[in-house]
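The complex is shown incomplete by one protein chain, all other protein chains being positioned as in the whole.
Right, chain A next:
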Amino acid sequence: MPRLHLPWLELSVVLPLLGAIFVFALRNQHLARLIGIVTCTLTLVCATGEWIDFGLLESFEAHDQWDFLERVLNHDVLVVDELSAPLLPLGAFLYFSIVVTTLRTKVNRFSFGWTLLSESLLMATLACRSPWLLIGLLSAATIPPWVELRQRGECTRVYVFHMGLFVALLVAGQLLVDASSGSVALSIIGGCLLTGGALIRNGTFPLHCWMTDLFENATFGTAILYVIPMTGAYTVMRLVFPIAPTWALQSIAVISLITAFYAACMSTVQQDARRFFCFIFLSNSALVLVGLEMVTPVGLTGALCVWISVGISLLGLGLILRCVEARIGRLKLNRFHGLYEQTPYLAGTFLLTGLASIGFPGTVGFIGTELLVEGAVDVYPLVGFTVVLATTLNGIAALNAYFRIFTGTHHQSSVSIGCRPPERIIIVVLSLMMIGGGLVPQPGIDSRYHAAKSLLEHRNLPVSVHTLSENDTSPESSTKDSGMSTE
């Protein structure tokens, strides 16, 4: 396996971990914020370095130079491949944005130590392909939000119930997959349990209530950091996608489609800004799953593109909502707040990010959504049309939220509620990414198409499951599976 030029992956994991340890040892929150910013910046640099370095290698996968963990464990623990290569800098940018834009007045409510620990776990998760280690990391990542909920005195039962189920299903599923050794039934049951776990983590209907609960009870920053990396979809790609037959994945896509449509409908009737954000995110993340589970090159390419575009656009949308909330408190959407005159900049970028999240022409999500719909139509025409309907409803919800927050009688405030330079810079960068990615989409599409093809080629179905897949009526699925049998 090719090696990166520097140990980018280990640095991306270790730096935030060291930062977290250092912050936990401190009692000064303002200093903790400073350390958090420095650590997140360095992690972002390392993650970006990994992405660029990996791009130069032109390989499907690569591991670190001077891989310390490999020497100790005698096993490639941290490996980057075409799926995870852009997700690592995206995740690092997500943490960087949230930490940098946290106001000084909010440092006592936001735990930088747990945030850095979460970042370390996320970086490790995205660079890990070993099933059991991945399950361990995913399980560990559920702890920081739980700690925050406890510290805020909120009830954690909803969160614990769902996350407990998530972890239990992953463990049970992986045990069955490991024990299957040629048994189709065990492999399929194991795959189903793994899928169930991943779908819970992704907030699939009807087991999505933990997400609305988290958004309502945790800090907005923590909730954004926990859901936007879409580790549920990542779990599907790492644990389920390689072993599940095509027909099974395409059947699961229908569940994701129901979630996408339901969440889109729910987002239009929300009267709380956080719940609105949660549902619009749920709808978009479910659409990503729909594309991933189509198991066609076009659908998969679309899903991988939308994964990135949703990450960027909804991060922007979430940041803007967080900026506004930090100044005027919880936002209700049952009245007009009239913030436009106070913060025209935030209003304009809110609109831009909202439109980018629905794949509006000229923004980063447009081509990805087109590909996703095209891929879905190829498999199930009705699915494609429902995807269009879901994005339509999301568009209505986004503009409704814009109107509710920024229009109406002028908000009177004794102090300026305009955004600070760090917030402005982050939002400008996100806006440029959204517009730039929308105007020049070909490099991104090429990269994601290549990744999609490689992922399909690297699917490694057990022989018995493969035999089942060959009986699929879909000519595409049989083509893909026969391709895999030659490996």
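Criterion: a residue touches a chain if its C-beta (ideal position, glycine included) is under 8 Å from a C-beta of that chain, and two chains touch if they have at least 3 such contacts; residues count from 1.
Keep this in mind: contacts and distances are computed from a predicted model.
Candidate names were "Urease accessory protein UreF", "1-acyl-sn-glycerol-3-phosphate acyltransferase", "Cyclase" or "NADH-quinone oxidoreductase subunit 12", and the UniProt protein name of the unshown chain is "NADH-quinone oxidoreductase subunit 12". Of the listed positions A:Ile37, A:Leu389 or A:Ile417, the one in contact with the omitted chain in the full complex is A:Leu389.
Annotation: of A:Glu119, A:Asp213 or A:Glu293, A:Asp213 touches the absent chain (contact as defined above).
For chain A, the residues touching the absent chain in the complete assembly are 155, 157-158, 161, 209, 212-213, 216, 262, 265-266, 268-272, 297-298, 301, 332, 334-336, 338, 340-341, 344-345, 348-349, 355, 360-362, 367, 370-371, 373-374, 377, 381, 384-385, 388-389, 391-392, 395-396, 399-400, 403, 406-410, 424, 428, 431, 441-442, 445, 449.
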